[in-house]
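The structure is given below, and queries will be raised subsequently.
Subset of chains shown; positions unchanged.
Residue numbering begins at 1 within each chain, and the chains themselves are lettered A and B in the order written.
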Amino acid sequence: MHGITSERLVALNAAYARAIDEEEFERWPEFFFTECLYKLTTAENLARGFEAGLIYADSRAMLADRIAALREANIYERQRYRHLIGLPLIRGEKDGAVEVETPFLVVRIMRDGRMDLFASGRYLDRIAEDSDGHLRFRERLAVCDGARFDTLVALPI
Amino acid sequence: MHGITSERLVALNAAYARAIDEEEFERWPEFFFTECLYKLTTAENLARGFEAGLIYADSRAMLADRIAALREANIYERQRYRHLIGLPLIRGEKDGAVEVETPFLVVRIMRDGRMDLFASGRYLDRIAEDSDGHLRFRERLAVCDGARFDTLVALPI
């Protein structure tokens, strides 16, 4: 038994979304294990077996690099996100991690106040307790149904 | 006391939404009792007392028929949904079922990638434990505030 309740998953997702939406991007890598996998991709890419997504990182250090690059490129100046994360569905347990699917919706707010429905999709996660007792992602695939990716440089979702 | 926690309602709704959004439509009838009521309607129709909605079924078999008909008509080829289901509000208990209200929002994703806010509304549910221990719907009314129903044949919400 994994002892990971929906309540803890909800708290994890709430904190994760807050870090991105309140533009505390440097805290984003802390939600992952040191060795991890993060991919931002689309359902179409996933179905076709394309490995590379819009963002790919396989360690917490690479996630931090990604954020540093985005900060330098001033991507964050132009837009903000607001995540609405749905109800987590625990699908099973494997290799000491729970497998969870969670739908999301992301609203994008431009600096001039324009607001649009930016992306919807689901997270495919493998979540476990780290040595400090916190839940973290061993793997988080953010699979967008579709999205208005009009920039080459994407913020994490 | 019904012993039906928010956590179980959340899990039920998460699984229900996933079946539709991941296009596992044949699993949709399994969320209902053999004898049940499902209606997809609008707040305006409900206020006016119109009985027929966009979808009406009063047994699990009729729900299955509905899905078969939609599969034949290839409705599913053109579009997908993404549900964001809100927080369930338990309103009371009657005849061995809990009465629950739950808001929803549905994003529609067309095959060409276009995405729009398709419908918002609330589920009016009567939920009970079936003989196998699973929670199922005795009744689910999906009442849309408004919706872009531009087709005569609607997917379930």
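In the analysis below, contacts are C-beta pairs under 8 Å (C-beta built on N, C-alpha and C of every residue); 3 or more make two chains touch, one makes a residue touch a chain.
Everything quoted here is computed from the prediction, not taken from an experiment.
A.B. asks: Going from the 2 copies shown, figure out how many the entire complex holds in this file.
C.D. replies: 3
Heads up, the rule we're going with is that only the chains that are shown with their structure count from here on.
A.B. asks: Averaging only over C-alpha atoms, locate the centres of subunit A and subunit B and give their separation in whole Å.
C.D. replies: Computed value for the inter-centroid distance: 28 Å.
A.B. asks: Spell out the part of subunit B that touches subunit A in their complex, as residue ranges.
C.D. replies: Those in contact with subunit A are residues 7, 10-11, 13-15, 17-18, 21, 80, 82-85, 105, 107, 109-110, 113-117.
A.B. asks: So in the complex, which bits of subunit A are touching subunit B?
C.D. replies: Residues 5-7, 84, 86-90, 101, 103, 105, 117, 119-122, 145-148.
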